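A single protein chain has been omitted; all remaining protein chains appear in their positions.
Naming follows writing order (A, B, C, D and E), and every chain is counted from residue 1.
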Amino acid sequence: MSRIDGRTADQLRPVTIQRGWSKHAEGSVLISFGDTKVFCTASVTEGVPRWRKGSGEGWVTAEYSMLPRSTNTRGDRESVRGKIGGRTHEISRLIGRSLRAVIDYKALGENTIVLDCDVLQADGGTRTAAITGAYVALADAITWAQGKKLVKHGRQPLIGTVSAVSVGIVDGVPLLDLCYEEDVRAETDMNVVCTGDGRFVEVQGTAEAQPFARDELNSLLDLAVAGCTSLDAAQREALATTL
Amino acid sequence: MSRIDGRTADQLRPVTIQRGWSKHAEGSVLISFGDTKVFCTASVTEGVPRWRKGSGEGWVTAEYSMLPRSTNTRGDRESVRGKIGGRTHEISRLIGRSLRAVIDYKALGENTIVLDCDVLQADGGTRTAAITGAYVALADAITWAQGKKLVKHGRQPLIGTVSAVSVGIVDGVPLLDLCYEEDVRAETDMNVVCTGDGRFVEVQGTAEAQPFARDELNSLLDLAVAGCTSLDAAQREALATTL
Amino acid sequence: MSRIDGRTADQLRPVTIQRGWSKHAEGSVLISFGDTKVFCTASVTEGVPRWRKGSGEGWVTAEYSMLPRSTNTRGDRESVRGKIGGRTHEISRLIGRSLRAVIDYKALGENTIVLDCDVLQADGGTRTAAITGAYVALADAITWAQGKKLVKHGRQPLIGTVSAVSVGIVDGVPLLDLCYEEDVRAETDMNVVCTGDGRFVEVQGTAEAQPFARDELNSLLDLAVAGCTSLDAAQREALATTL
Amino acid sequence: MSRIDGRTADQLRPVTIQRGWSKHAEGSVLISFGDTKVFCTASVTEGVPRWRKGSGEGWVTAEYSMLPRSTNTRGDRESVRGKIGGRTHEISRLIGRSLRAVIDYKALGENTIVLDCDVLQADGGTRTAAITGAYVALADAITWAQGKKLVKHGRQPLIGTVSAVSVGIVDGVPLLDLCYEEDVRAETDMNVVCTGDGRFVEVQGTAEAQPFARDELNSLLDLAVAGCTSLDAAQREALATTL
Amino acid sequence: MSRIDGRTADQLRPVTIQRGWSKHAEGSVLISFGDTKVFCTASVTEGVPRWRKGSGEGWVTAEYSMLPRSTNTRGDRESVRGKIGGRTHEISRLIGRSLRAVIDYKALGENTIVLDCDVLQADGGTRTAAITGAYVALADAITWAQGKKLVKHGRQPLIGTVSAVSVGIVDGVPLLDLCYEEDVRAETDMNVVCTGDGRFVEVQGTAEAQPFARDELNSLLDLAVAGCTSLDAAQREALATTL
Partner (left out) sequence: MSRIDGRTADQLRPVTIQRGWSKHAEGSVLISFGDTKVFCTASVTEGVPRWRKGSGEGWVTAEYSMLPRSTNTRGDRESVRGKIGGRTHEISRLIGRSLRAVIDYKALGENTIVLDCDVLQADGGTRTAAITGAYVALADAITWAQGKKLVKHGRQPLIGTVSAVSVGIVDGVPLLDLCYEEDVRAETDMNVVCTGDGRFVEVQGTAEAQPFARDELNSLLDLAVAGCTSLDAAQREALATTL
């Protein structure tokens, strides 16, 4: 079967990762997974939220948002509606948890890093692109903090790598990295966050149309692990150059 | 290893399901998973939200909430804070999706069923108890709607059964149905929603302390499927009696 | 005249008061006035609101809420609407004032007790059941605080007893403890909060259909004082047993 | 005993009622009870809220608010805080109920009258001044609506008169129409809304410092009824002139 | 051309400035520009907002609001809607900036003055009347603060005078001080804030119907400067008497 955009079932869309996309942020990345484009910034501030003060440990959190016309039809701004929707909350929390999985809080010291992931254009997989891009922005921000001596010498706050990809079953076939058109037709939709060594940080599978069997789950996980391996390589390559 | 409360690794806490706990709601259940108690009501109203009008299809949605003192220390009311937190949003959405997985919208017709899951006492696993209890309330509400001829004859809106359980890895050991004390110590935490025939509706695994490997994931899924089989039996038993 | 549910004009509905209904709260009660069921918890925390710091005096406050399907038709959650309604505000304030009337702030010391009164099922008189139940939860919470030495020895923070009941004029006849069906038909509706010695803490009378005369007011007060005397006895009996 | 401002226990503060204080509103009054000044407008619109459409009946409602510097120290604006406080809600509801007590909804027809009571300067008794002034604004608005033929001929929508006054026990002495300084010192505080024929629309008594006995309640009611009789005369006098 | 109300093109409406209109506020003014009436209070508090603490400098800010029935048809209260509208925000900010232009923060010391401008009746020009009146209230509040020794001796915090007026082009003719009826018909509308010496604090011109040319702008500025000179005189006269 050939996919809508001609890819094979186990093929990622073209991935680009541009670092240094903001002159203000300590880390910043414009990441694209095909037509999905997410602008990720990492902001470092000294100090931690009140409930963590005096612990000697840092904090990492994330906020996700879609620009109103990042989608095919314009959505209301959450600031205008005066409240954040459930989907936004859910994704912001997912991004934050995913990145905290590769942070050594003690090594970070009492500093806070906020990752802002703003979707400029959406075509499926915005949350997984956000996690993958935010990781690179986070890495740059930590390097910056080390340069500024905000982070103590000798212990690395970043203790792993993390990337994410969506997988799903469309017309009975497991596919990697769904675009929007595939996503709306998927019977099952799964987002998987992996570390570079192939272990899982998050697995979120949802039966959209009908329940899925254990072997379907296994096929999806195989695709996702392979996809994250490629994304991990793209992150490393992006970080290999001097900013 | 013996668990905090003396259970074996693959043992559920005592489950009780009391139907008819409200004189007003079309379906109502007080469910307990050990010390976790959730009050689930199903409210049927004719008509559907605006975006679904004229489709001939029904809708099922859910709202989850914790009473302020359902936990060990009192939490602020979300109504007083004026906004719903991310965790509440996330769980409400999970419950809604889980129950919609066993609904035939066409058969339901243009009726809406709202499931309210209010946690009276929390001791871990509130969202899985909520899903398991809400299914029973939903079944009663549909029976009620059939009795009232709101739902057309000949086609059953409820096309499957659904239950949910938490699993996690504590001190390296995969455990079924975590209580709060286990939950806070878990390295990995997973919520699994299954249909009665052992397929998956939702799989949500999170690495709390460190990433988890594929074989750990498999052990957790095995435990969860077995747990849901027992919960499915408990639901059937509860529904077997005349209200 | 016989009432809807067969009671005489001066008869309360059956009252039950179950203490220790929550394993977390310092005091907790499930109270029922007939089909009206309110879950009351008392939460003790050290410290007082900012405006009271350094005064050496404690604080007692209350929050009332109805579960969405506690009523015959489902109501919107105030957390979802993002604001608290006037009726909720009004009742929360009434409960707080009523209980503060029997508190010696100095004896309580700089501790705060929050009373949460959540209506699980409504059939008229929810606010008066809430006050009557919250008193018992408050008494248990103070005993707990004394056991924990949070409250100083030698001076009792609880300086009286308080209970509440509704009265009203239905078809020209003054009735005690209105159920919902009577309440909607009442020409005059009054909520009365009394101390155990028959004095008034709150008197709130409202002409629903037409103004009421002084002698009608007097009849209603007579009924209410008698009702509170019975409720006071029920509270004492509930508190007489060891938890 | 002589009071702070030299009045006797049963004496009202000077009352002024200026009609026609706004060129826009259908009825408008600046009322003062001593230094308490409330600006009351009555706005007539054709049509009723959705839940009342097609009933053939009208609706009357009220909104109360204090200007931020109507009090001795500046209070935050509720619009800036983004929510209405409990006290504001409570008083708005009280004013609305009080005025609806003298309205024949059928005679009003499907028209809505909103009473806005904005406190320009506060010195105790703002809610009772608001009710007393709003009645006059309401009367003018109804006359206007009759002139415009919005209200049908032959049946008078205004079926009584209503005024309100505060009473309280200060240093053991029952006093009429408390000013702010007396109000804060009162052991018991009561707001009484009466019709012109001496019957009650609302009685709201609160024990501020200690519970009050039945005979104290009776003394307060006597004072209040006498006070409302005087206020009723002041309203009639104000309405006697041609605007 | 004669204007709606018989004025010449360069004529202000009658201006009245009544000081001491509140017994509570440190400065208070009821100002009218024809039928536009704004109640302005100045509230002095010791201390400054957090971001200014320790600077030795004071702060002046403003809040503008319209009573719901200050206009021809009743508007919703912003407190009830739960948010402040864009126009209100814009005008509050304009008033604050305008008055800060004549304040020496160092001389004011760490004190805050809040100007509340509440429109009691609107007939065009509410923001300019608010600025003009608020200046007088501010002057009185500073005098009060000097009397209380809150402000240090020797240096005057008020370093200029400020007033404001609207101008606009109606049917091609530049007019001073538009009333509401002129305002809605204006092709161009401008609000100008001047100091007493004829310099500009704010110039805000908006093409309502069609863009305006440089010479039209000049004519409007000429009218506005002349208008502010008259308003400056009215302010001085009002402040000349002893309160």
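Throughout what follows, a contact is a pair of C-beta atoms (placed from the backbone, for glycine too) under 8 Å apart; a residue touches a chain by one contact, two chains touch by 3 or more.
Just so it is clear, the model here is predicted, and its values are computed rather than measured.
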item: In the full complex, displayed partners of the excluded chain; value: A, E
item: Sole residue of A:Thr16, A:Ser43 or A:Ser219 that reaches the chain not shown, by the stated touch rule; value: A:Ser43
item: Residue among E:Ser28, E:Ser70 or E:Thr195 that touches the chain left out of view; value: E:Thr195
item: Of A:Lys53, A:Arg69, A:Lys152 or A:Arg236, the one touching the omitted chain in the full complex; value: A:Arg69
item: Omitted-chain contact residue, chosen from E:Arg52, E:His89 or E:Arg185; value: E:His89
item: Those residues of chain E which, in the complete complex, touch the missing chain; value: 83-87, 89-90, 92-93, 97, 101, 160, 190, 194-195, 197-207, 210-214, 217, 221, 225
item: Footprint left on chain A by the chain that the document does not show; value: 22-25, 28, 35, 39, 41, 43, 45, 63, 65, 67-74, 77-80, 82-84, 88, 114, 116, 118, 120-123
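The definition used in the following text is that only the chains that are shown with their structure count from here on.
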item: Chain A-chain D separation of Cα centroids, rounded to whole Å; value: 59
item: Intercentroid distance (Cα basis), chain C paired with chain A, Å; value: 50
item: Centre-to-centre distance between chain B and chain A (centres being mean Cα positions), rounded to whole Å; value: 28
item: Per-residue overlap in chain C, given as positions that touch at least 2 other chains; value: 82-84
item: Chain-level touch network, classified as line, ring, star, complete or other; value: line
item: Touch relationships between chains, expressed as pairs; value: A-B, B-C, C-D, D-E
